[in-house]
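So that we are looking at the same thing, I have put the structure below in structure tokens.
Yeah, one chain of the complex is gone here, protein chain that is, but the others are all in their spots.
Going in written order, the chains are labelled A and B, and every chain counts its residues from 1.
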Amino acid sequence: MDYGLLSSILHAILVASTPLVFAGLGALIQERSGVLNLGIEGLMIVGALAGFATALSGFPLLISVIAAALAGALLASIFALLVLRLYANPVATGLALTLFGLGLSALAGAQYVGQAAPQVEAWNIPILSHFPIVGHAFFSHDPLVYLSITLAILMWWFITKSRAGLILRAIGENHSAAHALGFSVIGIRFLAIITGGALAGIGGSYLTLVQTPLFVEGMTAGRGWIALALVVFASWRPLRVIVGAYLFGSVSIIQLHGQAVGISVASQWLSMLPYIVTIGVLVIIAGRGNISHKAPGSLGVTFKESK
Amino acid sequence: MIFVEARSEIHWYHEWIAVFVALSLTVVTASVLLAAIGLEPFSSLQRVFIRPLNSVYGVSELIAKATPLITIGVALALGFRAGVWNIGAEGQLVMGGLCGGAVALAFWGIDGFWVMPLVLLGGSLGGLLWGAIPAFLKVRFNTNEILVSLMLTYVAILLLSVMVHGPLRDPDGFNFPESRLLHEAATLPKLFSVGRGHIGFIFAIFFALIGTWIVKRWHLGFEMRVTGLSLKASKFAGYSRGRTVWMTLLIGGAVSGFAGVVEVTGNIGQLVPNISPSYGFTAIIVAFLARLHPIAVIPAGLLVALSYLAGEAAQLTLRIPAASTQVFQGLLLFFLLGTSLLVNFRVRFGRAV
Partner (left out) sequence: MKKSNLVIGLLVLVAVIAAVMSFEPSETKKRVAVSGKVKVGFVYVGPVADAGWTYEHDRGRLAVEAEYGDKVETVFIESVDEGPDAERVIAQMAQDGANAVFTTSFGYMNPTIKVAKQFPDVKFEHATGYKRADNVATYSSRFYEGRHVLGLVAGKMTKSNTIGYIASFPIPEVVRGINAAYLAAKSVNPDVKFKVIWVSTWFDPGKEADAAKALIDQGADILMQHTDSAAPMKIAEERGIYAFGQASDQAAYGPNAQLTAIIDDWAPYYVRRVDDLMNGSWSSTDTWGGFDTGMVALAPYGKAVPDDVKAIAEEARKAITEGRLHAFTGPVNKQDGSPWLKPGETADDGTLLGMNFYVEGIEGSLP
């Protein structure tokens, strides 16, 4: 086994998975509050453009990422307004959001096609990054990779340990009961939606700032949908989103390497693998019949304040 | 201040008011946007929305575009009513097109009245099979049908790709990824002398009527509605959640598959790597625009189809890029969805009670 190659493959898996981690977390926090947002793809691409455009104007990575988050949050607030205040159907509104985001980014982004963003420097973690294999694979990444993992842990803490997280979950599980207890269902869901939008926006910007790194319209190429699938796969748990994203990334990257070493199967079969593996793992997890895999009770149900 | 309050009684015209408000908002917004980029609003809108329909040809094409949206929209409306989230109609459509197309190609050059029904049956079975997988996994393992049906969509699209790049490739086609052109006996008859509006539209209307009947009359409709509304209530009434899942996904799969084979035999006339511009996903929007009423799926499908035609007309006559028509479509949908509020709620100006 070529250890250098192994290390590179692991490195590539982390990079390919990171947009999915961000977007998956973004979908997760919304769903935990009981909001099903199918517009992740639209939020991602708008974030992708905002981050890219900011970086092109010479701003540092941090500012670009913030811009991406703001763009995602802004677009998500349209969704929030429609779904929370105007009681529009969330499934259809999410789909419309995707359409709108793809169009908007294409329209505003046409001027940026053909330009290249500055390269993002890797942060080599002291000592750890010098270890053989794992050093390059795990500890020599751009800051956003570390950020994605940190955010997942933070979100895990927030949802399971903090009081605010408890309220969020209560609202997601049974909004009428939470409302009766005096919590602002609408207010908290609004916060969850714009946070989710910001995270999806950052996920998109990872594509344009690090992974590819360029902007072309429609370049999210379905990743927003994968992120949605990941949340279910992760049974609404932040840390499992990481596992799911890395698993998905692994299968995608390993099939490319398999081809490069000359394994010849029709490439479409290989491209199917991530999807089939996801279904397989889902069956295994669900087959255990653990109640904790259930979706939030009020997921996708419109909340109407009644007097 | 503006307040909303629940209507005590909902009348049929409330839905019409909502649609009218949404369309008015869309027209006003579009006019402002058009004026902002220096186009004369009225004539522009007329050229984009009215002119595509100003001929039999245009109507025929509108019908062709709306057919799969209506067909699938009806099936999805039924499923969504029952709380079964089949997001993978696109995959079921593709499998229907693939299987039906494969049957047509297997009998290529053979004439007979039985070919067409066999092809349609093959397509429906293909979609049915693809809908059966999430149903089986849901009932047996309690996996989430959103995820499974969505994942299967990507698998179906890749499967179609494998087939048209390989076994189903036109033997005289220089190895390009396309099947032979289907022969006459495996092509759906057209409705008009011009355009591609085909008999599939009649089926779509038929489905909408059947769907309405199911929802209103048949036992299943009630059962689906109840299990969709509350698991507890349905258990109390003795309805089986498993049966509802099977029924809705099998119906959804078969009908989507039917839409796929109709698209292949009526519109495209051969198998190609992409037989659907996301009809399966757009149909979800259509189903919700219709507020899950099967009969209302017909106007909703026609309206969404028109928005696509208008997008092309806008590029052609107004020189607006494709992306802006997408933005516009998004806005139209936002308005339509946002104003659904007006159906169930009353907007009141004044002070809070």
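In the analysis below, a residue touches a chain if its C-beta (ideal position, glycine included) is under 8 Å from a C-beta of that chain, and two chains touch if they have at least 3 such contacts.
Just so it is clear, the model here is predicted, and its values are computed rather than measured.
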For the chain not shown, touching visible partners are A, B
Considering the complete complex, of A:253, A:286 or A:299, the missing chain is touched by A:253
Given A:128, A:177, A:221 or A:284, the residue that touches the chain left out of view is A:221
Where B:22, B:48 or B:64 are the choices, the one touching the absent chain is B:64
Contact with the hidden chain, among B:73, B:91, B:134 or B:269, goes to B:269
Note that chain A touches the absent chain at residues 5, 8-9, 12, 15-16, 19, 106, 109-110, 113-116, 119, 207, 211-214, 216-221, 223, 252-253, 256-257, 259-268, 270-271
Touching the unshown chain, chain B contributes residues 10-12, 14-16, 52-53, 55-57, 59, 61, 64-65, 158, 161, 165, 173-178, 181, 192-196, 205, 208, 212, 216, 263, 267-270, 272-277, 293, 295-296, 298-299, 302, 308-309, 312-313, 315-317, 319, 321-323
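Just so it is clear, only the chains that are shown with their structure count from here on.
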Between the Cα centroids of chain A and chain B the separation in whole angstrom comes to 28
The answer for chain B against chain A in the complex is residues 5-6, 80, 85, 87, 137, 141-144, 146-148, 150-152, 154-155, 158-159, 161-162, 165-166, 281-282, 284-285, 287-289, 321-331, 333-334, 337-341, 344-345
Given the complex, residues on chain A that touch chain B span 38, 78, 82, 86-89, 91-93, 95-97, 99-104, 106-107, 110, 217, 222, 225, 228-229, 232-233, 266, 268-269, 271-272, 275-276, 278-279, 282-283, 286-287, 289, 293, 295, 300, 304, 306-307
